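The complex appears here without one of its protein chains, the remainder shown in place.
By letter and in written order, the chains are A and B; residue numbering begins at 1 in each of them.
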Amino acid sequence: MSANSKSPTGNFFEDFYIGQVFHHATPRTISDGDSALYIALTGARQVLSSADTVAHAMGYQRRVVDDLLAFHIALGKTVPDISINAVANLGYAQVKFLRPIYAGDTLSSKSTVIGLKQNSDGKSGVVYVQCEASNQNHQIVMTWIRWVMVRKQDTAAPAPTTVIPELDKVVDVNHLSVSADISYQLFDTQITGSDYVWDDYEVNEQIHHPSGMTIDESDHTLATKLYQNPARLHFDATQSTYQKRLIFGGHIISVCRALSYEGLENALTIAAINGGSHCNPTFAGDTIYAHSQVLDKWQLPNREDVGALRLRLLGVKNERLQDASMAMREENGKRIYQPNVVLDLDYTVLMPRKTK
Amino acid sequence: MSANSKSPTGNFFEDFYIGQVFHHATPRTISDGDSALYIALTGARQVLSSADTVAHAMGYQRRVVDDLLAFHIALGKTVPDISINAVANLGYAQVKFLRPIYAGDTLSSKSTVIGLKQNSDGKSGVVYVQCEASNQNHQIVMTWIRWVMVRKQDTAAPAPTTVIPELDKVVDVNHLSVSADISYQLFDTQITGSDYVWDDYEVNEQIHHPSGMTIDESDHTLATKLYQNPARLHFDATQSTYQKRLIFGGHIISVCRALSYEGLENALTIAAINGGSHCNPTFAGDTIYAHSQVLDKWQLPNREDVGALRLRLLGVKNERLQDASMAMREENGKRIYQPNVVLDLDYTVLMPRKTK
Partner (left out) sequence: MSANSKSPTGNFFEDFYIGQVFHHATPRTISDGDSALYIALTGARQVLSSADTVAHAMGYQRRVVDDLLAFHIALGKTVPDISINAVANLGYAQVKFLRPIYAGDTLSSKSTVIGLKQNSDGKSGVVYVQCEASNQNHQIVMTWIRWVMVRKQDTAAPAPTTVIPELDKVVDVNHLSVSADISYQLFDTQITGSDYVWDDYEVNEQIHHPSGMTIDESDHTLATKLYQNPARLHFDATQSTYQKRLIFGGHIISVCRALSYEGLENALTIAAINGGSHCNPTFAGDTIYAHSQVLDKWQLPNREDVGALRLRLLGVKNERLQDASMAMREENGKRIYQPNVVLDLDYTVLMPRKTK
């Protein structure tokens, strides 16, 4: 008997090398069923994923698959090759949403190793991957960089040459994808119930989103299974250092984005995620609140109908934040977060501008 | 910093005036995914929402979106403008289901204020709204009246002139919508497994539906998020006077309707909801049972293939009701419900008649 011979073990730190390419397994067709579940799991009300009529009037074929739903599925595909043996998901950067995704599209993901750094204890190391997701027409719909700390299986394996990629802190406004086919010109804010458009938001302005959401265990396990993300610590308490299942960080991002609808109703699509951290763990029973801060606002090249807002989305658990400045302090160049802060996300949205 | 400036506060009692019209935000395209989730959340087996073949044979384009799924979505859209500051949802009346809704239809809701009455303590008041939901072709698919008790923000604001609309206790049989395109003539009761049709039910007859259903927390939070209904006391325990999340009343209606399938298999569609009350709160862990009583039966104008039954649907928790008469007693003209009665709904269904 040769038990486990066919059981996949995933890759350990010593298995990665610079330039290594992974065509990740099991493409996924996204359907209206996935979108319905996404709404049920997160409470998302973003209009472009809610109403065919509105999306179509702007030039989309029909309503689009929520940006984060597609991102979670595309990223989930990379887990078996990249992070099934991860000790920690350290971060992502330069997430770019390049093309609308519609129900019926089939996504595949691919990763290239662009950075490696063994930890000083020789037991693990950081792997940086440049990832992309493509649709059935081989069009790239999304790209991102992610880095994870992965265990070594064979601690005697030699350390690779350290390569740390240079990461842009922010996706440049000139690299945001804004299709010429999509018009924000005639967007009727009555549709979302808020008059506030790009022109109305000011840098440093904060929005305390009024609603909260208690997370049930099944919310995140259904979500993670829907995304076909097999990271084990979300499904099996014994795999988590907390002795209970850890809420999938992507679910927290989605819940905070959904909560942020109240105050950012016209933040129609996510153009980029510049970076983010899951500052503290979330568990079933925690109630999540969201706060936003405008970090920057940019005009877009050759567009008068739409502008970009760079936002900070803070997620906190069980008690609200009085002010975004209280989320963390810097000590010796290190960010120390308040224990109730669970998410600090830096992202860029597109928002209609005032019609002249 | 101007925190909360863009955070919507909703309307308070003093913000409403007679004749005021709300075009509610964020239209919603309903999909087969919503219908699948509705079945998973409620256990609904009503055949017209279950089988394309059966619906098509009767003259429908295909299976229809469950009446209550559509109602919950349409009503959910009114919450941010009408009842986000509600102290209590007092009732609804004259709910009329006017047209079948199919997957792919996009619903929008609109409300008009038709009644106002400030409470004697000056801290809140009752708002009556006449509501309608339309599809993407601007056809009205559903109308209803609802009244809620809403807080005042500025208790010094003057009381409006009291206007209390006259409400029909029952939707008249002549106002029920029964499409000429739909034939019940050839409906084969083998499809639902019950021979009982309109002719077989007698006024005052009771049906004790045999199955029960324990409600899990996630059942109603998934449902309420699916309906994009942001009423906060269902999501955030701190917003509920019970210090735990209150089960969304609409979910109880849906569960009771689903349980009532066993004994009312041929109650194919809901034509109207005449009125209803959520008599006591339901919480996660409660097991719901349903009892029906035939309140009235009517022939329909110019139709020999289908008749209307007016039904009382009682929902009880954790122990069954011996008899509908034990659900409540009247004291000084006020209804006092048994503590285990959670729903008393008065509604009208369409049912095939015996073929001659």
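The rule is simple: a contact is a pair of C-beta atoms (placed from the backbone, for glycine too) under 8 Å apart; a residue touches a chain by one contact, two chains touch by 3 or more.
These figures come from a predicted structure and were not determined experimentally.
Asks: Using the definition of touch stated at the top, determine which of B:G76, B:P100, B:G125 or B:G263 touches the missing chain.
Replies: Per the contact definition at the top, the residue touching the missing chain is B:G263.
Asks: Touching the left-out chain: which of B:S120, B:N174 or B:Q190?
Replies: Answer from the full complex: B:Q190 touches the omitted chain.
Asks: If you put the missing chain back, which residues of subunit B would it touch?
Replies: Touching the missing chain: residues 31-37, 39-43, 45, 47, 50-54, 63, 190-194, 196, 200-201, 204-214, 216-219, 262-265, 287, 323.
Asks: Mind listing the subunit A residues that contact the chain we can't see here?
Replies: On the side of subunit A, residues 1-9, 23-29, 31-34, 36-37, 80-81, 103-104, 106, 136, 216-218, 221-226, 228, 230, 232, 235-239, 245 touch the unshown chain.
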